[in-house]
Every structure is written in structure tokens, then in C-alpha cells.
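Only one protein chain is missing; all other protein chains are in place.
Chain naming follows the written order as A, B and C, and within any one chain the residues start at number 1.
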Amino acid sequence: MGVPLLNASGCLDPLTAPEVARSLDVVVTKTITPLPRRGNPPVRIAEVEHGMLNSIGLQGPGIDVFVDDHLPRLAALGVDLWVSVGGFSAEDFARCCERLDGDERVSAIELNLSCPNVEEAPETAAELVAAARAATTKTLYAKLSPAQWDIAASATAAVAAGADGLSLVNALRGLALDERTLQPRLALAVGGYTGPGLRPVALACVYACAAAVDVPIVGMGGVVSGRDALELVAAGASAVALGTVLFADPLAPGRIRAELGAEAAARGFADIANPSSPLVVRTGKNLQTDENDTA
Amino acid sequence: MGVPLLNASGCLDPLTAPEVARSLDVVVTKTITPLPRRGNPPVRIAEVEHGMLNSIGLQGPGIDVFVDDHLPRLAALGVDLWVSVGGFSAEDFARCCERLDGDERVSAIELNLSCPNVEEAPETAAELVAAARAATTKTLYAKLSPAQWDIAASATAAVAAGADGLSLVNALRGLALDERTLQPRLALAVGGYTGPGLRPVALACVYACAAAVDVPIVGMGGVVSGRDALELVAAGASAVALGTVLFADPLAPGRIRAELGAEAAARGFADIANPSSPLVVRTGKNLQTDENDTA
Amino acid sequence: MQTERVEVVANEGVGPYRLLRLRRSRLQPGTPGQFFMLEAPGRVLPRPFSLSLAPTRELGFLVEAIGPGTRAIARLEAGEEIRVTGPLGNGFDLSVRRPLLVGGGIGVAPFPYLSERLNGPPALLGFRTAHHAEAAALVPNAEVVLDPTLVTDALPDDPGDVLACGPAPMLDALEGLVPGAQLAREAPMACGYGACYGCVVERDGWYVRLCVEGPVVRAGDGAV
Partner (left out) sequence: MQTERVEVVANEGVGPYRLLRLRRSRLQPGTPGQFFMLEAPGRVLPRPFSLSLAPTRELGFLVEAIGPGTRAIARLEAGEEIRVTGPLGNGFDLSVRRPLLVGGGIGVAPFPYLSERLNGPPALLGFRTAHHAEAAALVPNAEVVLDPTLVTDALPDDPGDVLACGPAPMLDALEGLVPGAQLAREAPMACGYGACYGCVVERDGWYVRLCVEGPVVRAGDGAV
């Protein structure tokens, strides 16, 4: 059994790239909010030396259009589907989760508690998780920001509030200036910083949270190779999500799955998902999803 | 007049490299704590793809030995000297600041509120600043961590509590694993992540704080070239500190000063320190130090 | 859409531009106006390029080096390999009666292939300098104007079916002058296949992905 590979939320539209979606073990939607959102004005992306910035701003159709229009088409792809939901209050999270509760096309819900491109929610992460928990019996993954002093404390609070797993990490905030004019390259100046430069931070967050809580962790942040994925597993992740790398290489899931297997085997680590292997720094936990998987 | 160049705290010992110290406009000491500290066990450093990790853990002689033994030798170098102080409580900061108050060999104090390699102080940054402020009339720079959701709010609180300037930013936390064994490369696993991968984050922090407060900012994080330094100035810094780059290039101060001048001139920005230039995203503020400068 | 690692066959100068010829491998050339994402060695993201030429077993791209990504691509040497994804997006609608190709600067890029597929229609091309205008040699039947004359100054009264590619101000002007013109627009793109929502342009008050809804759009269609 290999390590499940997911896409990072917001880094794949399964409807425009079904073949990429099918090459993953789990597909995660872009974050859905209660109401439709236009998102941020362009320019929305800028490459930097060791990653990229994005300022998408949660553009999306809103939960109702999503469920009525997108979800049937997503379900038709026959992939294991997680829905990422977001918002600006506990009520927002509750509303989205309620709408998805009992929907058997959805095998888990990821709570985006950490979008770098929207204003901070007034509630704490734990309060948002608690509201979601009250609204659904579905498996809940809490997605946390690396931009905090003590992510393990947040993770502990999120799990206490009812999260079944963690998704680590979202983007940091970054700025890039135009080479010539020195003005910000993104229309809203600051955006989410992702890609290779984020990797050591993501690894530290997974490591800290894996020591603090006993739930499965989806690790992500700057993964480009099987070696990067293996390191997240060694630090405590039970699954790995691919974000920025999908833009450069739509074949990344297959390639990284193969590389990961080879890197693990080269270290005498045949059963990479086996949590009792001495090579794993933290005990890996199996990826948890609802039993009513569509896949 | 150019942009003042400093070393980042902990990235230069003026006593072992006086010629490097003299090539800077201001020299900042490694963070000094009230009592002597052994620091963390080795391995303390690990290179990563786009930066490095360190786990020094504030090794140092303590404020008393520093003042009695190191300070006379530092003063003899004839450089403009800032002392970085740190600790684990408001009392610690107060004790160090008191000891330096009125010492004319010291032109400013930097408060390290954000070391990634020690446990979190129970007090908030603003409380630590307030304690330092009560203990000295010296110019105080508050050094903040980029690992927080809203650094501008911390900056505002630090200034309200009496900080005269900001030093932005300290390291993020990162983890690196051994290529072969997948065990942490640092003895204490997680360390401070610095160097080029930190650059977009540092730029965003300077930009956010420059918009929020009206005090001078020392920008730092991943500066390798004059262009990097110029970008920090464009984002709102009035001075730039060099950290990791000094390890690879002890001649960096002179090189970066020359490159910075050339890059600025190439954009028709002759007087780089002139805050009214339209090329500067945020109004630059002049670097503030005490009048009893030794330099 | 297909992704392949393909070999650089040649990298030739055309005026100030580079004509990069890649082995086609299993990639399809697609419709003129469609584009490919080319790996930019040493950079995190690939860069979008219109297919410029489609000789047997090759894909040709005309590249203007304007930033780090295009500079890395313009430096590629024969024998090196890069990752290429495509064809992507919607190309030109070729069912036109009286085609006129209108282009400016590097906007000439898709025209050699487009001209071939339309059997050499007339083309009106604007360039900054005579050096840049050397690229016009790749397009049969081309009339060239140089700055300060603009292509919109030289446009016939009844231009017919305009298929255009060039800088945004040129396309914006054509938008007003020639309703129904087909305009190949640009936006910074991270993925090129609808994954990132980075390449949006405004249409009817909403943001749409240019890589999915374009890059060729109709003048007057509400997309800017």
C-alpha cells in the first residue's frame, strides 16, 4: 500500500483536467464559501525565485450552486472527493457543512481555516471547527496556517473541537515587486507564498503537530519530488497533497508516486504506509475518510 | 546618502571579524540574555535547498560578562553598536535594558521578541517592549517574528508600548531531514529557517508594518544582492540587515552597498534614502539611533 | 492536453526573437491560437506560448525574452529537454470567409501556423523597429507598419474577418473598431489548464479563466 496522494485545495479543477484528477487517490475541491465570490482582481499570480504568490481570493460559485451544479459533475468523475469549505464566521462554516452533511458523494470535508488572501475570521480556529462539527457527522480535516507561533497548540485545540484530521499547511504571506518599477506585482500586493521555499516550514509544522495530536495528517507545502513527499511522511504525515507542482507538471501524481516508492525502497522501507517502520520519525496514522466513499 | 547596512543579530561576531564589522554602518550584537547560556547541543546548522536552519539557542555570556568583558572590546572597534537583548520574561528584558541604559557605547537596543529556538515567553511582545521601555531611555527596536497571522497588529502594539523602530524579520521555524536516514539533521530537530526562501515573507512583513506604523524599519530576510536590499527599501525599510549572506560572503556589505547604489541609479532613483521618491512603495523613515552615537 | 518531455531541435534567431524548434513527440499541434506551457529551466512555473509553426515532427515557438522565464527558455540549446503541456485553450475559429491577420510585436507568434492553415491570407503587422519586423518574414502576404504608425491606422475600411494577436492596447482598440474580431489575449498564467484561477479576465462583471475561455475571445463578448 502506498501513501495516498491528494491535490492541494485550489490547485486543481477536476472538471477541466479529469485525467489529472483520476491520477490522484483523493481529489479536494477549491474552497467553497456560503455565497458566490468574485475573488480578487488580477494580477493574481507572480512567480518568485523559490515559489509563487497567489491572490485568488476564494473565487467560487457558493455552496448552493456548487452542490446543485458542480457536485453532480464531480461525482460523475468517479474519484474520491473531499470538499474544502471556508468562510468568515462560525456560521459560514456551519452552513457549508450542513449542506454537505449526509451527501454520500463527499467523503470528507476540509475546513480552510487559514486562507492568506482573506481577512482573518473573528473566531479562533477551534471555534470554527466546533461549529462545523455541530453541523455534520462527516470526517473533518482542519487546514491550518503555518503563520503562527505555536501550530501544535492550534492543532490540539482543533482536534479537541472535533477535527478528525489535519491538513498542513496553507500558504504563508509573501510580496513580490516588479523588477523595474518596484511596485507590487499582484493587484492586491500581498499573496499566498507556496512552492519549494515553503518546504522546510511545512515539514516543521507536520513534525510539531504529529507530536502533539494523534490524528492523520495530510502534509503539503513545496512538494516537487518523491523525496519531498517521503520526508513529509517521515515527519508524520499519512498522506501528501500536491499544490504548486501540479501547475508545472500535470503528470506529477504518477511521477511522485513512483519516485516515492523507489526512494522508500532504496532505504529498505518496503511498506511505506506501515506506521511501525523505524524510519518514520513520528508514528504515521492512516488516512481517515468516511465509510461511504464513492471511490 | 545611502541606505544604512547592518548585520542581522547572531550573524556576525565583530571580535572575530573586525574588518567585516567595519564594513557595516551599524553592528548588532548576538542576542544577550540576563544569565549565561550554553545554547543548544550540536548539530546546530543544516543547509536546505533555499536557505539554512540554525539551532544556536542564544548561546552567550550573559549581560554582566557582556558589559564588563565584551563591551569594552566592541567599543574599541569604533563601530556604531546596537545590542540585541532577549529573555523569557518582562523582567529579563528589563534587567538587560537597565544594565545598558546610559551606557554611551551602545547607540540602540534591539529587543529579540521572536527567537525561534527558545520556548515562547509567557508575555506578549507588547508587554516585553513596555518592560524594556520602563527600564531605559535608549532607542528601542522591536524585532518581530514572521510566524504570526497579523504582524501589523503586533507592530502597532509594540510601537504603542514604546518601541522606536522595528527590526523585521526573525527566522521562521523549519525542519530538515537527513537524505539517507530521514532523521532530523539538527540535534533539536526544528531550527530557524533563514536565507533566500524567507525573502518574499520578509518583504510582505515590512510592507504590512510600514503601512501600519510610522517608525523606521530595519528590513532583513534572505538578502543576497543589492536588488534584494532595494526591494526591502521599496517595501518600507529605511535600513537593511544582512544575515545568512555574511556566511557565504564576508565581503557582502561592500558588494551589496555598491549593487544597491547601481540598481537605484538604474531606475533613476539617485537619492535612495530620499523618502519622497515615487519609487518607494511606502514612505521611508530615517534610521533612528541615540544621539550619543559612538561612531 | 498532453504532457511530454521533448528535445530542443534548434534555437534560431529571428530579428530580436528566438525561434525554438522542439521535437513533437506525441503532442498534437492543435488549432492555431491554442498554446502550450513550456518549462522554463530553473524556474518554478512554466510559461505559455502560442504554437507558431508546426512542421512535420516539430513544434515551433517564437519567443521574446522579456523576463526570467522567457530568458531561460530563449537560452535553451539543441539537445536539451523540457517539459511541454498542450495544446491548451481555444484557438481561432477558422471558418472565416475573408480573413485578415492583424498583429503587433511578438503577437505575430501564432500567425505562421495560422496563415498556413488559412492558405496565406493577407496580414497586417506592426513592429517597433525594422529589426523586430524581421519576424514578418515568417508570415506570407504580410504588410508591415513601423512605429509610430499603428496597425489600427493602416486597417482597411472594411477589414473583413479580423484575427488578431498583440499587445493589450492594440486589442482594446480593435475591440472598438471591429466588432466580432477574434482577439488572442494574454494574462499571466501559472497552470494553463484551469487549475489555478490565476489568469482571469473580467467578463460581464465576473472573472473567467482566460486559459479555459480563451485565449482567443470575440470582440464585444464582454471579456476584457
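Everything that follows uses one rule, which is that a residue touches a chain if its C-beta (ideal position, glycine included) is under 8 Å from a C-beta of that chain, and two chains touch if they have at least 3 such contacts.
Keep in mind it's a predicted model, so treat the numbers as computed, not measured.
Within the full complex, the chain left out of the display contacts the shown chains B.
Only one of B:6, B:56 or B:132 touches the chain withheld from this view, namely B:56. Which of B:86, B:196, B:221 or B:236 touches the hidden chain is settled by the complete complex: it is B:196. Contacts to the hidden chain, counted on subunit B, fall at residues 10-13, 15-17, 19-20, 30, 38-39, 42-48, 50-52, 54, 56, 59, 179, 195-196, 244, 246-251.
Here is the rule we go by: only the chains that are shown with their structure count from here on.
Distance between subunit A and subunit B, defined via averaged C-alpha coordinates, is recorded as 33 Å.
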